[in-house]
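Structure incoming, see below.
As you look at this complex, bear in mind that one protein chain is not there, while each of the others sits in place.
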Amino acid sequence: MVRLLFFARLREELGTAGEDIHLPEHVNTVKALRRHLMARGEAWKEALGPNKVLRVSVNHEMAQDDTPVRAGDEVAFFPPVTGG
Amino acid sequence: MVRLLFFARLREELGTAGEDIHLPEHVNTVKALRRHLMARGEAWKEALGPNKVLRVSVNHEMAQDDTPVRAGDEVAFFPPVTGG
Amino acid sequence: MKIRVQTENFDIATEIAALREGRPQIGAVASFIGVVRDLNEGDRVSTMTLEHYPGMTEKALAAIVEEAKRRWDIIDVTVIHRVGELKPQDQIVLVAVAGEHRGEAFAACEFIMDYLKTRAPFWKKERTPEGERWVEARESDDRAAERWQKGESK
Partner (left out) sequence: MKIRVQTENFDIATEIAALREGRPQIGAVASFIGVVRDLNEGDRVSTMTLEHYPGMTEKALAAIVEEAKRRWDIIDVTVIHRVGELKPQDQIVLVAVAGEHRGEAFAACEFIMDYLKTRAPFWKKERTPEGERWVEARESDDRAAERWQKGESK
């Protein structure tokens, strides 16, 4: 089980703040997870597509495409930050 | 008549915060005024001597050796500033 | 180090007094307050809503402050960032840095703001006469943060 979280514009576009999902064994990196979610349908493909500038964190640390994703992790997808 | 002012260490070394003096006609620059005052005696020679790093203002503006000094001016001598 | 994410407002004098308390070696306090402006991109802003990532936010801010402490000889730092709904002229963020000397305090304070702007998980949504919109990240903020990576003398 992996906890997914979505913030800001992404949360609105996907209509969800997050969920807990079981991932197939081959979905074990940030990049693979993003593709896995894009396969869910048009809204997901649009929101997570490669033309979208997104940030991803794994367990509260900023992650890259090749960052591993394992059972028990918390993975968050969000737009570039705009606080301050 | 020119108003002389002395601040901080210089005021203490000279034992005066200032005075009004009449200057001879040839004492018409900062440099000439400094020499004129040094001729007053040992304490003045010591406090205003060329080996002392001093600042001089004329009418509240920072001045140089060749800045003119005229009747009615306020001329201040002081050490480098240390506020803030 | 004091890091707070809160809906409540803050008072800079109270925060600086707490930061300085019992530390007579402090000679310099550099600080910054970010404020909601009434205009953005030419549109009048009526409300600004700050969203964040609870759990990650405090860690991200603490990591930025730790990095500042590694880079500069500073004594302590307070960072307060508000979340929730704010109005124009409301305070958004406070960064206060105490040190012995001003140069290090200034540099660390500006560094923390630049990194906060690009690395801490906050998002702004503003309401204007045209409706609601998410504030876009600024390229100028990325450039400001990148300065600190090039070893530029500050």
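In this document, chain identifiers A, B and C correspond to the written order of the chains, with residue numbering beginning at 1 in each.
Keep in mind that, in the parts below, a contact is a pair of C-beta atoms (placed from the backbone, for glycine too) under 8 Å apart; a residue touches a chain by one contact, two chains touch by 3 or more.
On a predicted model such as this, the values are computed, not experimentally measured, just so you know.
**Q** Among the chains you can see, which ones touch the chain that has been omitted?
**A** When the full complex is considered, the omitted chain touches B, C.
**Q** Which residue numbers on chain C touch the omitted chain?
**A** On the chain C side, contact with the omitted chain comes from 11-14, 16, 20, 24-39, 88-89, 100, 102-103, 105-106, 109-110, 113, 140, 144, 152-154.
**Q** Touching the hidden chain in the full complex, which residues of chain B are there? Just list them.
**A** Chain B touches the missing chain through residues 5, 7-9, 53, 57, 60, 62, 74, 76, 78-84.
We take it that only the chains that are shown with their structure count from here on.
**Q** In whole angstrom, what separates the CA-based centres of chain B and chain C?
**A** Computed value for the inter-centroid distance: 48 Å.
**Q** Need the CA-centroid distance for the pair chain A / chain B, whole Å please.
**A** Measuring from centre to centre gives 73 Å for this pair.
**Q** Of all residues in chain B, which are in touch with two or more distinct other chains?
**A** In chain B, no residue touches two or more other chains.
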